[in-house]
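One chain of protein is taken out of this complex; the other chains stay put.
Chain nomenclature is as follows: A, B and C, assigned in order of appearance, with residue numbering initiated at 1 for each chain independently.
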Amino acid sequence: MNASDHRIKIAILGASGYTGAELLRLLAGHRGVEIGALTADRHAGKPIGAVFPHLAGRALPDLVTIDEVDFASVQLVFCCLPHGTTQEVIATLPHHLRIVDLSADFRLADVETYAKWYGHAHRAPALQHEAVYGITELVRPALGNARLVANPGCYPTAAQLPLVPLVRAGQIDADDIIIDAKSGVTGAGREPTQTSLFAEVAEGIAAYGVAGHRHAPEIDQGLSVAAGRQITVNFTPHLVPMNRGILATIYVRLTNGASIADLRRTLTTAYDGEPFVRIVAEGGVPATQHVRGSNLCLIGLAADRIRGRVILVAAIDNLVKGASGQAVQNMNAMLGLPETSGLQQQPLFP
Amino acid sequence: MNASDHRIKIAILGASGYTGAELLRLLAGHRGVEIGALTADRHAGKPIGAVFPHLAGRALPDLVTIDEVDFASVQLVFCCLPHGTTQEVIATLPHHLRIVDLSADFRLADVETYAKWYGHAHRAPALQHEAVYGITELVRPALGNARLVANPGCYPTAAQLPLVPLVRAGQIDADDIIIDAKSGVTGAGREPTQTSLFAEVAEGIAAYGVAGHRHAPEIDQGLSVAAGRQITVNFTPHLVPMNRGILATIYVRLTNGASIADLRRTLTTAYDGEPFVRIVAEGGVPATQHVRGSNLCLIGLAADRIRGRVILVAAIDNLVKGASGQAVQNMNAMLGLPETSGLQQQPLFP
Amino acid sequence: MNASDHRIKIAILGASGYTGAELLRLLAGHRGVEIGALTADRHAGKPIGAVFPHLAGRALPDLVTIDEVDFASVQLVFCCLPHGTTQEVIATLPHHLRIVDLSADFRLADVETYAKWYGHAHRAPALQHEAVYGITELVRPALGNARLVANPGCYPTAAQLPLVPLVRAGQIDADDIIIDAKSGVTGAGREPTQTSLFAEVAEGIAAYGVAGHRHAPEIDQGLSVAAGRQITVNFTPHLVPMNRGILATIYVRLTNGASIADLRRTLTTAYDGEPFVRIVAEGGVPATQHVRGSNLCLIGLAADRIRGRVILVAAIDNLVKGASGQAVQNMNAMLGLPETSGLQQQPLFP
Partner (left out) sequence: MNASDHRIKIAILGASGYTGAELLRLLAGHRGVEIGALTADRHAGKPIGAVFPHLAGRALPDLVTIDEVDFASVQLVFCCLPHGTTQEVIATLPHHLRIVDLSADFRLADVETYAKWYGHAHRAPALQHEAVYGITELVRPALGNARLVANPGCYPTAAQLPLVPLVRAGQIDADDIIIDAKSGVTGAGREPTQTSLFAEVAEGIAAYGVAGHRHAPEIDQGLSVAAGRQITVNFTPHLVPMNRGILATIYVRLTNGASIADLRRTLTTAYDGEPFVRIVAEGGVPATQHVRGSNLCLIGLAADRIRGRVILVAAIDNLVKGASGQAVQNMNAMLGLPETSGLQQQPLFP
């Protein structure tokens, strides 16, 4: 095709999981890129429709192993491989490739923190050092030259978008941040596990990973940079019987005479002109229903009944702004494409 | 905007219901039309974000009453008003307007059948006579000149797409058609009723309107035209705890020595080249998960254990191909626009 | 029946709502009481099966108006009427009746607090003064002589069971309590409202009533009594796409050198021997799935990542321990019946 001559060729490594499928949904509407290869080691040789029937009928390359990919014509790779194995795969990729990694492997910059939370020394420390942690709105200038972008976790995206500007502004006490987060089940991926079975999840809600979830040090890291000193947050995730969505209800304490109006102003200014972050009007409260399927992040603020406290609420779709959508947004920023390309899906409600 | 000069201006009457919101989702991606007016009598004066928070932030006109609309610059109207009142509203609209009506008011061509199922004589029989019943794939040639298109019901769309070609071909016994249909809850609309409450629907499934649902005569009508004689079907709808989706499992009996391979061939030929109707490969079975949010209709076939019987399964999203998506498709056909404009959303899975 | 001669006759006012139906489910297994009358003004004259098909087939009296009830032989009344109207109804009931009121009308002891949160002066202030606020485990001695018991709200039950012993013990800072609560949809009752529709709730989670929910002053009241001074809490409810269950995730700060082990000991001691309150073993976290349909309250504790903070998690079924189950438990305590009578349903999982 002539049209595709002008398109940038990309590959998706690990296309048989939910984030891979979501990339394919989003990229279907992206006129600037062309999908050159899809890998899935266990399913190599099959059409994508064999693992995702909703993708049957699309003109997409068959699944192959990573070894089979001809990377020569590929410019950028989305890496949707499991945590832990990703670092070794990326270390072997040709150097001309730019990479958006959706795993957790390159999110933590500190080697000791990584080792502590993931139970082994990092196997590609040089890459770890090089990687740019990519909440697009917060690091946009660094993305243009980045070779490897660590795409943030879903919870950390929902937590940091509202918190980073406020911590930077010194308007909240960074040592007293409580993040009560609620997620849909797709965050657990497509691997069969008992805890993700319909019958275990439906008609109930539970906290999990209390004080021990790997997204906690990722949030600490982002807020520590913003505060200029080491920060430790409360982060308590919950599993909700729904497919998609993260709601982060965040409890903060005002400092330095700041008011809720100051916080609202700080956030409004920080995200002025941003296509995907919206500060909800006073009195409104974000719901995950209102971002489903879109790359939006909604942020609301409300005064607490406890004097001096404020409640922040952020809502994203964990598979879009919390994963594949932000990955596309990062790619756009890396390649100098319009940042909303491939990301103009409206929320699907109901 | 210069761009909008070339756009066709449309209006949506009754924009505060689910089909109105769905039209707005789809039309956001349509480059050929511009939304000129949104009406909702009870909410006149409010921004659309007040009734649908997920639409806040879009550049859309505020809600007005129908009387307030300046129809002079409007070319086409989507009518999403309640059954029964629609006919009188449409009768008073300016004559230059073309209309896609999503209510049931103009679906039944026969005045007596209408009176029997809706409990009153039709109040706009001339329009009823004029209306084109619009399953796009089955009546495309008639749409170009149609002024008023009756957009089909969700169940009748899922039932007729697989059945009409087979009845036309005489390959199935039109007097022995059993349609066991399952629908998500959005089909019941946004009016608060006890039967649509979360707590009444969740964690359960039930049949309803058994042998008495108003979509039955609509299906009869379509198949009777195809058969050239009066047909009466079994149609048994069920309510499923999900937002979107219709699955029609249809039990038919082969005639005239036809085989399941013949049926498959008939359907494949009938929908060859159609962008939204897909015959699922042998061994596959459609699921509503695989069409969610898209305008697709998937059709599968399987041999029954009872000799001479075949099972057809059709899946659509009731709000898209079953309502607003088909409405946009009909508009495109009426106006000579590319038929997939505004309808390129991929299925949202999971 | 001879057997019923020994049974205490009770009546349920407002039997057509979810708490009424739940009382009927529980009392089916109670050998000490007999159901003498069921009222539902709008449905008077109908069998209960006409409003609750799952109760058809039970030997139960038909629905009547309150005026039609012969209260002479009735000893105790469960009152499941709407907030606001309940107080006037109860004021007119014969004085020999003992009453468990499931509405909010008698929960707040302070007339000004009531007026502030409910928007009108209380219409039965003498009764308001007399009412015993009935979290059974916390006020058991007062129930034996109580004539009117105000059955606690669902959220306040889940919040106070873990918090009251800790506040009493002075082991947590009562001015820094954050209660992030998540509820199933039945908490909103059976009245049709848009916000309780399946399509509005499913596949999403949202906060609501932020800093303005009427259960907040109820929790304040209980903790203020425990603290011996005025306490104001953060209470942030969320709506979860499930029928039943409340999960309260509570963030507290230790005081006076207390440790999490001290808190665990305080709670274990407080609820030692209680049939319905269980402190989950270290490392465990309660889930609402594990109490569904039962009168249990599970409480877990975990150390926070922020030094000096602890996370409490409480799970109940909002219709059982949060409403009708606690009402039966209160009745048992009032009448001197075994407290577990009618409450021995095991959790329904999955």
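The rule is short, and it goes like this: a contact is a pair of C-beta atoms (placed from the backbone, for glycine too) under 8 Å apart; a residue touches a chain by one contact, two chains touch by 3 or more.
Small disclaimer: the values here were computed from a predicted structure and weren't measured.
Participant: Of the listed residues C:34, C:105 or C:203, which contacts the missing chain in the full complex?
Facilitator: From the options C:34, C:105 or C:203, the contact with the absent chain belongs to C:203.
Participant: Looking beyond the chains shown, say which of B:91, B:115 or B:206 touches the absent one.
Facilitator: Answering carefully, the residue with contact to the hidden chain is B:206.
Participant: So which of B:88, B:112 or B:176 would be touching the chain we can't see?
Facilitator: B:176
Participant: Out of C:14, C:134, C:237 or C:293, which is the one that touches the chain we can't see?
Facilitator: Spelled out, the listed residue whose C-beta touches the missing chain is C:293.
Participant: Which one, B:249, B:324 or B:345, makes contact with the chain that was left out?
Facilitator: That would be B:249, which touches the missing chain.
Participant: Counting contacts across the full complex, list the positions on subunit C that touch the omitted chain.
Facilitator: Output for subunit C: 18, 21, 24-25, 28-29, 52-54, 56-58, 186, 202-203, 243-244, 278, 280-281, 284, 287, 289-293, 344-350.
Participant: Could you pull out which residues of subunit B are in touch with the chain that's been left out?
Facilitator: 175-176, 178, 180, 182, 184, 199-200, 202-208, 210-211, 216, 232-236, 238, 240-245, 247, 249, 251, 285-290, 292, 302-307, 309, 311, 313, 315, 350
Participant: What does the interface between subunit A and the hidden chain look like in terms of residue numbers?
Facilitator: Its contact residues with the unshown chain are 18, 184-186, 190, 192-194, 196-203, 241-243.
By our rule, only the chains that are shown with their structure count from here on.
Participant: Using CA atom means as chain centres, which chain is nearest the centre of all the protein shown?
Facilitator: Most central by this criterion: A.
Participant: Distance from the CA centroid of subunit B to that of subunit C, rounded to the nearest Å?
Facilitator: Whole-Å distance between the two chain centres: 45.
Participant: As a quick test, compute the distance in whole Å between the mean CA positions of subunit A and subunit B.
Facilitator: Here the centre of subunit B sits 36 Å away from the centre of subunit A.
Participant: Two-or-more-chain contact residues of subunit A, please, as numbers and ranges.
Facilitator: Those would be 202-203, 243-244, 287, 289-290, 292, 350.
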